[in-house]
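Quick one: this structure, given as structure tokens, is what I'll be asking you about.
In this view, the complex is presented without one of its protein chains, the others remaining in place.
Right after this comes chain A.
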Amino acid sequence: MKAIEVENLIKRYGSANVLNGINLTVEKGEVFGFVGHNGAGKSTFIHTLTGITRKSSGSFSILGTPGGELDRVKKKIGVMPDIANLYQHMRGIDFLRYMGNLAGDMRTKRSYEELLEEVGLKGAGGKKIKSYSFGMKKKISIAQALLGDPELIILDEPTSGLDPESAIVVRKMVTRLQEEGKTIFLTSHNLDEIEKVSDRVGILTDGVIKKLGTPRELKAQAEGGVQLAVRTKPVLTAEVVNELKEKSGLNLAFVETKREFTLLQLPSDDELPRLTRALLDGGVDLYEVKVEERSLEDVFMNA
């Protein structure tokens, strides 16, 4: 049984397709990161999966239950939709208790306080939510998603707007939840964070998943091959690189010079020995070579 299975999901607002035929499978126990530009459809996708909005066409199932019978599995899903959805007039602890009751989570008051402490809101349970800072609202929104011991946790940008320390707490929590066997589906604008916590990543552009795979696979797919930073004497210029290219037949490209380093591009790191030989044959002394790993950001920008 898959945690999430989506087939040709379309969500239309008027004549505009916000989700334009999404196909996706998320395995149980997986941390799946969903990234995309603002307005790409990430939140709409979450809203459609969680019953906040209705799909226009296509199909999906959550924990093996078809989307049309979603009510049957709602207690097994924890959702953090957005901080705008909180009851501002309630005290933090009352809000959690109310949400807990709805989720079938009948824990003690002490246990709610422990949950608040876990998300970094120790001692804030007695205050009204309207007095909370943005970060605190985000944290209590995450806390309510964890109520009821859900199997699948869906978090919409859980760390945006959080200070680095709180973001680390959330990341550690995601890792811990995965270790407990939970499936996590999260969206974020922070690609570094997505890369750190996700087993697989989907890049959503204009309502379609353009790239899908593990962070490593995606980076390997990135266009432009391998980028190298070489420290040589003399420092390489574009002219010298062109000369080397002609002489060696290497598919080498000059990118830029950064102080004593020259950035070069090769189709793959298999060409590195040939480049080394070509440099030495060309009378260039090689002191250092660093392979600059492609980031998820490069993948995202090319999606």
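Note that a contact is a pair of C-beta atoms (placed from the backbone, for glycine too) under 8 Å apart; a residue touches a chain by one contact, two chains touch by 3 or more; residues count from 1.
In this text, contacts and distances are computed from a predicted model.
**Student:** Can you work out the missing subunit's protein name as recorded in UniProt? Choose among "STAS domain-containing protein", "Glutamyl-tRNA(Gln) amidotransferase subunit A", "ABC-2 type transport system permease protein" or "Response regulator".
**Tutor:** Its UniProt record gives the name "ABC-2 type transport system permease protein".
**Student:** Can you say which of A:Lys42, A:Lys74 or A:Arg200 touches the chain missing from this structure?
**Tutor:** Considering the complete complex, A:Lys74 is the one touching the chain left out.
**Student:** Tell me which residue among A:Asn8, A:Asn23 or A:Asn85 touches the hidden chain in the full complex.
**Tutor:** Checking the options A:Asn8, A:Asn23 or A:Asn85, the one contacting the hidden chain is A:Asn85.
**Student:** Provide the residue numbers of chain A that touch the chain removed from this figure.
**Tutor:** Chain A touches the chain not shown through residues 47, 50-54, 71, 74-75, 77, 79, 81-82, 84-88, 98-99, 101-103, 144, 148.
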